[in-house]
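A short write-up of the structure that comes next.
What you see is the complex with one protein chain gone and the rest in place.
Think of it as A and B in the order they're written, each chain with its own count starting at 1.
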Amino acid sequence: MADPNVSGQARAFMAMTPVKPGEEKPLAEYLRGLRSRGPSPLAKLPRTHMGRFVIVPDFHNDPTWNQRHEEHLDLNYLIFTSNLDGDIDSYLDELCDKLAPEAKEIWGRCVGCPDSASGHALKTYLKHNQIKSGIFFSAYGQATVAKVKESLRRREQVIAFAIRAQGMGPEELQQAFVAEFGSTG
Amino acid sequence: MSVEATPAAPITATGTHPRNHDGQAIAITVFSTIKLPGRVFLPVLFAVTRRFPKLTATLRQLSFIHFARWCLIGRLPYNGPPQKKGRFRYPHMYFESNFNGGWEEYIDAFSHILTNGMTAFWGTSYGFPKPLPTAPFKKYIQANETEADHYYSAYPEATSTMIQRALELDAKLAPLKRDASRMSPEEFRSAYRAFITDAQNAL
Partner (left out) sequence: MAAPAVRMDLGDIQGDILRAYGNSFDCTSYAFVRMECEPAQARAWFHGLIGHVTTAAPWERKPRTTLNVALTASGLKALGVAGETIASFSHEFRQGMAARAELLGDVGPSAPSAWERGLGTGDAHVLLTINAQTTGDHRRALDKMEAAMQDAGGVRIVFQQDAELLEGAREHFGFADGFAQPAIAGATEEKAAGGGVLERSGRWRPLAAGEFILGHPDEDANVDRRRRLPPSGDGVLGRNATYMVWRKLHQDVALWRRTIAAAAERYPYGDARKLAAKVVGRWQDGTPLETNPHGPDPQFDPAAPGANDFRYRDDLDGRRCPLGAHVRRSNPRDALGHASKLSFRHRMIRRGMPYGPPLPEGEMQDDGAERGLVFVSFQSSIFRQFEGVQTPWINDGNIFGLGADKDFLLGDPAGSGKMTIQGEKPFFLAPQAPFVVTRGGEYLFVPGISGLEALAHAVA
C-alpha cells in the first residue's frame, strides 16, 4: 500500500512535542516574532513548500457535544509540520544543521529535547516525536519547490511576451521568441 | 447547541487570523475528538481513500488546496517527565490544510461540494454538525481551530490553481523552445499560434 506520508515526490513531516511548563509564553513570543525579524527560518530549507509552527494549548471540550468525558492535554504541545521535497531523513539532516540557532529557541523549550538542540541528537528527537499521516494530499506533488518557482516565473514571461508579440510578423516573432526564451535546438 | 447572537467575527478580510497567512497561502489547523467507533472506521477510511482517490480527485479539481493532511492520534510519543505517559481517552484527528482564497469560500466549497466526504471524515467527531447548513459547520471548525504561531510558504504570491496552470504551461512551452530556431519563420508562426491557442486557459 502507498506510503501515507508521500504524494508524488512530496512528503509530509509532523512532529508534536510537549512544551516545558513556563516556556509556553516565551516560545509563542519567539515564533510570533519571527516575521518581524526577517525571512522565515524555513526559507533556509529550500526543499520546504509550506510549513508551520502551532502551539496547541489544549483540546476543545464543548459541554453540549455529548462527549462522556472531557479530555485535556497534559501540557502545551508544539506542532511543526512541513510539506517537503524528497526524503525526510536528509531533510531533517538539513534542518538540524541549518536551523541550529532557531532550534535552540524552539525545540530547546520542549520536554526531552537534547541540550544541544542540533545535529543528530535533534534529528533523533524529532523522529521520536514524529506523527505519521493518515492521508497526505498534494495538488502538484510531482513538482519540487524549485520547479514551481521556475514555472511561475515562466508564466509571467510568456504572458508579457504574448502581449508584446501581438501583430508581429513571422520573422520578428521568431527572433523575439528565441531572444526571450532561448532555443535548445 | 446554544445559539449566540454573533458568530466569532472574522479577524481579517479572508476571515482568519493574520498569523495563518503567508501572502496568498492560508493555514488551517484543526483537532477533532473522535468517538470510539472512529478508532476503527477512520483508519479504514484513510486506507480506502488512498487506494481509491475519489476524494482527492475532487480536491484537486476544486484547486484551492496546495497540501492537506489528516492524522489520527491515539497516543503521543513519551519524552519523560513532566509529560504524562499513556494513551488518550479518545483518539484525536489532526487536520491541516494549506490553501488559498477566503476562509468562508473554502468552507462553502467543503460543505456544498464535498458534503459526503466531510461526513465521512468528520462524522465520527464529537460536535460535528453535518456539513450543511454551512453556519454551524463553520462554527464547529472555528471552535476546534488553533491559530498558527508561524506560517511559511516558499511562494506566497502563488495560488494552487496558478501553480498547476504554470506547470502545464511550462510543459507545453518546452517543445516550442526546443524547436524554435530550427523552423522557418512561417512554420514557427503557426507553431507559436498553436501553442498560444492550446495554452490560452493557462494565461
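In this text, a contact is a pair of C-beta atoms (placed from the backbone, for glycine too) under 8 Å apart; a residue touches a chain by one contact, two chains touch by 3 or more.
Everything numeric here is computed off the predicted structure, so don't read it as measured data.
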Q | Those residues of chain B which, in the complete complex, touch the missing chain | A | 3, 5-7, 9-10, 13-15, 24, 61, 64, 100-102, 104-105, 108-109, 112-113, 132-136, 159, 161-162, 165, 193, 196-197, 200-203
Q) Footprint of the hidden chain on chain A, which residues? A) 155, 159, 162-163, 166-167
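Assume only the chains that are shown with their structure count from here on.
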Q.
Taking the mean of the C-alpha atoms as each chain's centre, how many Å separate chain A from chain B?
A. 14
Q | Of all residues in chain B, those that touch chain A in their complex | A | 1-2, 19, 22, 25, 27, 29, 31, 33, 42-43, 46-47, 49-51, 56, 59-60, 63, 65-73, 76-77, 79-84, 88-90, 92, 94, 96, 98, 126-127, 143-144, 146-155, 157-158, 160, 162-167, 169-170, 173, 176-183, 185-186, 188-189, 192, 196, 199, 202-203
Q: Flag every residue of chain A that touches chain B in the complex, lowest number first.
A: 1-2, 4, 7, 10, 12, 14, 16-18, 20-21, 27-28, 31-32, 34-35, 40, 42-43, 46, 48-57, 59-62, 64-67, 69, 71, 74-75, 77, 79, 81, 83, 110-113, 128-140, 143, 145, 147-152, 154-155, 158-159, 162, 165, 169-171, 173-174, 177-178, 181-185
